[in-house]
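Reviewing the structure listed below.
The other protein chains are all here in position, but one chain of the complex has been omitted.
Chain nomenclature is as follows: A and B, assigned in order of appearance, with residue numbering initiated at 1 for each chain independently.
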Amino acid sequence: MFFATPAYAAEAAEHGAEHSQALFSIFGLQVSSVVTTMWGLMVLIILFSYLATKRMNKVPESRLQNFLEFVLESILELLTPIMGDEKLAKRYFPLLASFFILILASNYAGLLPGAGHLPGLQAPTSTLSVTAGFAVVVFFATHYYGLKTKGIKYFKHFVQPFPFLLPLNIIEEFVRPLSLSLRLYGNVFGEEMVVASLFALIPLFLPIPMMLLGILFGLVQAFVFTMLATLYISMATAEQH
Amino acid sequence: MSGIIAIAAALAVAIASIGPGIGQGLAAGKAMESIARQPEAAGEIRTALILSLAFMEALTIYGLLIAFLLYGKI
Partner (left out) sequence: MNISIHDMIWAIINFLVLVVILNKFLYKPLLGMLDARKQQIQNRLDEADAERSEAAKMKDEYSRQMQNAKEEAREIIGKAARLAEESKSGIIQDAKDEAAQIMKKAREEIGLEKEKAKAELRNEVASLAVMAAGKVLERSLQVQDHEKMIREFVQKAGDVS
């Protein structure tokens, strides 16, 4: 964006940094284009999983089932070493796998043509509001699972290793969702801004390498978010600390 | 005034990328050494590498966000 025309860059910055315009509202909650994009992605994901599991077979016959099996098994393989145990990994699997799938889909939605310009189509993870929402879910899930598994003893980890570190520990707890949301938002939004700037400079072939990088970064960021959420939950629920 | 803000935005992202750049280089180098020494542990090393790279990357992202904030004020 540093070499784009200021007018365009300002517009792009406004698009991402400011929350997008409300299209309509349900129960007093305004629905913006990121929300509609999320709905679209959710419908696609649920449709695919429904089609894949409708006629499920122990001998995988459909490519869709094969693909989803591959995705889920890969996610499970990633979670298992951090959780330390496949049973534990399976307990928190729905939450963490949903993070991965939804964030990945959201990141790739930003690569669609017209994303961020057409009304109702904008990468959800390119706004801080959505990533902050995800981070809030991680924050509450971490403490919920910690309390659920350890009971009142869970609060002991705030005064460990030394009681005078209590403020630092509390700050750390709040910095985690902040860094989680800012990292995801910054990466996706920054990548989109660079693509937009390159597009403004030479619209033909120049943005393609950056978009290819965007495919890689989208995957890595979804991976990192899921990994960190897993790490936090695993640390909160671990028996020995 | 806007010129100074523009320079500040540029400096924010530029300086914020120096440290993580060095750190990520060191981490990736060490990870590659480890993979070369123990190819059977490549999967675990890669996971740990990506996690640590993400932590370092966050620092640059903070600088980038500051740059965006400043940019909006031009």
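General observations
What we mean here is this: a contact is a pair of C-beta atoms (placed from the backbone, for glycine too) under 8 Å apart; a residue touches a chain by one contact, two chains touch by 3 or more.
Keep in mind that this is a model prediction, so the values were computed, not measured.
Touch with the chain omitted from the figure is made, among A:Val35, A:Leu79, A:Leu180 or A:Leu198, by A:Val35. For chain A, the residues touching the absent chain in the complete assembly are 17-20, 22, 25, 29-32, 34-35, 38-39, 42, 45-46, 49-50, 52-53, 56, 58, 65, 68-69, 72-73, 76, 90, 93-95, 97-99, 101-102, 124, 127-130, 132-134, 136-137.
Here, only the chains that are shown with their structure count from here on.
Per-chain CA centroids place chain A at a distance of 19 Å from chain B. Against chain B, in their complex, chain A makes its touches with residues 1-2, 6, 9-10, 13-14, 17, 78, 81-82, 179, 182-183, 185-187, 189-190, 220, 223-224, 227-228, 231. Of all residues in chain B, only 10, 44, 47, 50-51, 54, 57-58, 61-62, 64-65, 68, 71-72, 74 touch chain A in the complex they form.
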